[in-house]
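Note that this complex is displayed minus one protein chain, with the remaining chains in position.
First chain written, first letter: the chains are A and B, and each begins at residue 1.
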Amino acid sequence: MTHSAAQVSYLEDGHTLRSWLLTTDHKRIAILYFVAITFFFFAGGFAAFLMRYNLLSPHGLLGSAETYNRLFSMHGILMVWFFLVPAVPVTLGNFLIPLMLGARDLAFPRLNLLSWYLFMAAGFVALYAVVAGGVDTGWTFYTPLTSLYSKGHVVAAIVAIFIAGFSSIATGLNFIVSIHKLRAPGMTWYKMPVFLWSLYATSVILVLATPVLAMTLLLLAFERIFGIGVFDPAIGGDPLLFQHLFWFYSHPAVYVMILPGFGVISEIVPAFSRKELFGYKFVVWASIAIAVIGFLVWGHHMFVAGTSLFSAIVFSLLSYMVAVPSAIKVFNWIGTMHKGYIHFDSPMLYAIGFIGLFTTGGLTGLFVAALAADVHLTQTYFVVAHFHYVMVGGMVSAYFAGLHFWWPKITGRLYPEMWGRAGAITIFVGFNLTFFPQFVLGYLGMPRRYFAYPQQFEALNLLSSAGALVLALGYLLPLGYLTWSLLYGERASANPWGATGLEWTTPSPPPTENFAVTPIVTQAPYQYEQPEAASHE
Amino acid sequence: MNGYWPSATLEGREVDLLLLALLLVSCAVLALVFGLILLYMVRYRAGSGVHRGARSDQAWRFEIGWTAATLAVFFGLFIWGGDLYVRLFQPPADALQIYVVGKQWMWKVEHQGGQREINALHVPINRPIQLVMTSEDVIHDFSVPAFRIKHDVLPGRYETLWFQIDRTGAFELFCTQLCGVGHYTMTGEVVAMSQPDFEKWLASGAASEGHEDMAAAGKELFTAHGCSGCHGEGGVGGSPETTGVQAPALAGLYGHSVKLQTGATVTADDKFIRDCILTPDKTPVAGYPQIMPSFSGQISEEKVLRLIAYIKSLKSGSRT
Partner (left out) sequence: MSDAAAHEFQFSSAEHRRETAISGIWLFLATEALFFGPIFLSWIYARFADPNAFDAGGRQTELTIGVTNTALLIASSFAYSVGLAFMEFGSRRGMVLWLLVAWALGAAFIGLKFGVEWRMDLAKGLFPGANFSVHGPSRNGAQLFFAFYFFSTALHGLHLLVGLALLAWIIFQARRFTAERHSPVRVVGLYWTFIDVIWLILFPLIYLIGRAS
């Protein structure tokens, strides 16, 4: 029970399979999640790649619309529930929250392990649904198509998401309780790094929104199984009710994806600017504001769905409100760089890429929040481009930024820096090539989820598919050099970046108990020394 | 694709103007963000010897400044987009109504004269057109990018969409709500013609072959489904003396307000009449016993539309 030898690295503390599969160490669980998440990212990415291949020709190259529909449904389901929503919280969050808090583990370590098993169970059910033939409803599962008309394996897909939801809830609950109860002595709320605040806000959404999705999907499964149910217009049910409930989860889920990214960037920008985070309290409260207002904007997915004029106006206004805190964050990151001493290591390059792509995604959000503009743009490739800029350009870049930043801490190894920079730049270029043409396609009216499309959209689709090739290469690069570094990378010191934060005070990789002695916090976060005094480089 | 730009409707051109404004705002912000990042990347790179000077300790001034500026710009965009949307939402009173039924995977259109077409919609220019749309199965979406409009088409209810085209031409029509395997095939075209051409088209062989005026077809259904048995021939209403039961008069009903047993007053529009036929229990009319049976599942959406057309055609006191 008690590990007196605090210096044994968590990676060395047991080598059996059992020591991994039955571990309650948050760091080992994070590694288990890393493996699973990486698999789902590339599985979902492969589906996207086939979609882009299909769209090379206006007639569709895959030969079957059914195959195409199943591919984009699989892409959406795997990416949303098995990568974007969990990725940062379960990997970096699991690994770092106790370290940043100055704690030895999360509040409920066994619950943490359980949530990994739930996630894996969900993943296997999802893969079963895919192998059995998949679903063709899109990840949005609109009724009555999904409940009464679709021929795919809808119930299996729903069960997968339902279980994954409970894994999310368990994780969120664990994080909230840990942040409340396990902060090291002296770590007041305003001494917490922004990463913790963001994950706190994320967890609140996970805990409060996910159950709504779970129930909605259960109602959907009921209708699917019995052929009659509460959303069925034939007996007076309302399909719009499904959409309301679905987006009540799925819009806040967007903030579940992006808020942890904000947290990562708020750690990296000060670290590589050697400067305190500009407007700490504003950044913190912007996260909380996003979590709160984010619950009140779901109706903006339904401006053309048949809701009332009044609701459309209210949701439009609230959607503009929720964009304000995101803008505040962007300005604060730039403010942090002002008068700093900026280093261009890989994490910073990914972070700068994030700021650019996220800002573009956010600005195009203003287009679709403006009611009359949304009428034209919604359901087209414009919306596809918009949310990919936020989700992939934003969230995935932030995930990679965080991965590169904490990689030495997690693995105890350094990756080849030049390869890291090449990866960051390839991803940035490939991403823009893939998705920028889709804004234009959307404006020109190309509808999403079309297996074949009119001739006039061909050139832009070719460009987008060519970009996807570059992007795919960009994502394979980190897979290659990070794996290489596990075996051959240089050993990392405890704090290779000279960053602040409790996680950098432990050895790399950290011992099982994290801290030999519980740290006592006296300083605010991000107290970087003035390099002129400390003569950096 | 010809005629995509400028848009063929006034509202479409205004949407484009709004989009242009959004584009300019976005470009300005992006220029600012990228400009500052690039500037700082060069000026404040670690190796640069530039003098950093004292840091501002009044961060909150910047915070208030950019928060207020963001709010102001956002609010302006919200008002602009909202104002235009309200207009897109409210059709002019004299709009020509055309009925659209979506089903997997085709658009079925019926004109008031009974002319039917599939995956095509012929309309006159310079005249407001209102589409009354419903679906037989799943949710579809009627989208004409050239007019910058779209609206979902739902089963079990009527949704409307209006536009007024100011030049002739053929414009692409898409279904933009995933509706199953054939989603991508649910396309067609909107053909805008001058008023004389449109009338010629309505009367032409192709369009009129075997068609019957919608109201006339509705009249046959009115008898065939036994509506006249209670509501009387020509929908004059029933009483224990004439038809044996107390039934409300339907002639002159359309567009007038109706008092319900719940105390609410509603206007008798297409949606209301549809509800009365399919779910009479939902709309018990004050002063009459609730004995009307539901016709849900017995009449197709297209027949319901014809019945409605017939009821709309009945003027007070008329006995057609």
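The rule we apply is simple: contacts are C-beta pairs under 8 Å (C-beta built on N, C-alpha and C of every residue); 3 or more make two chains touch, one makes a residue touch a chain.
Worth saying up front: this structure is predicted, and the values here are computed from it rather than measured.
Engineer: Considering the complete complex, identify which of A:Ile235, A:Leu473 or A:Ile520 is in touch with the unshown chain.
Structural biologist: A:Ile235
Engineer: Out of A:Met215, A:Ala422 or A:Leu462, which is the one that touches the chain we can't see?
Structural biologist: The missing chain is touched by A:Met215.
Engineer: If the hidden chain were put back, which of A:Ile31, A:Ala103, A:Ala271 or A:Ala286 would touch it?
Structural biologist: Going through A:Ile31, A:Ala103, A:Ala271 or A:Ala286 one by one, A:Ala103 is the residue touching the chain not shown.
Engineer: Could you list which residues of subunit A touch the chain missing from the display?
Structural biologist: The missing chain touches subunit A at positions 1-3, 98, 103-109, 169, 173, 176-177, 180-182, 207-212, 214-216, 218-219, 222-223, 226-230, 234-238, 241, 245, 513, 518.
Engineer: In the full complex, which residues of subunit B touch the absent chain?
Structural biologist: 262, 279-282, 284, 290, 292-294, 296
The rule is short, and it goes like this: only the chains that are shown with their structure count from here on.
Engineer: In whole angstrom, how far does the Cα centroid of subunit A sit from the Cα centroid of subunit B?
Structural biologist: Here the centre of subunit B sits 36 Å away from the centre of subunit A.
Engineer: For the complex, give me every residue of subunit B touching subunit A.
Structural biologist: Per the touch definition, subunit B meets subunit A at residues 1, 4, 11, 14-15, 18-19, 22, 25-26, 29-30, 33-34, 36-37, 40-41, 44-47, 52-53, 55, 59-60, 62-63, 66-67, 70-71, 74-75, 77-78, 80-86, 88-89, 104, 137-139, 141, 143, 145-146, 148-152, 154-157, 159, 172, 174-185, 187, 279, 282, 296-297.
Engineer: With touch defined as at the start, can you tell me which subunit A residues reach subunit B in the complex?
Structural biologist: Residues in contact with subunit B: 65-66, 69, 136-138, 140, 142, 144-145, 148-150, 233-234, 236, 239-240, 273-275, 278-279, 282, 303-306, 309, 312-313, 316-317, 320-321, 323-324, 327-328, 330-332, 334-335, 337-344, 352, 355-356, 359-360, 363-364, 366-367, 369-376, 378-380, 443-445, 447-454, 456, 531-532, 536-537.
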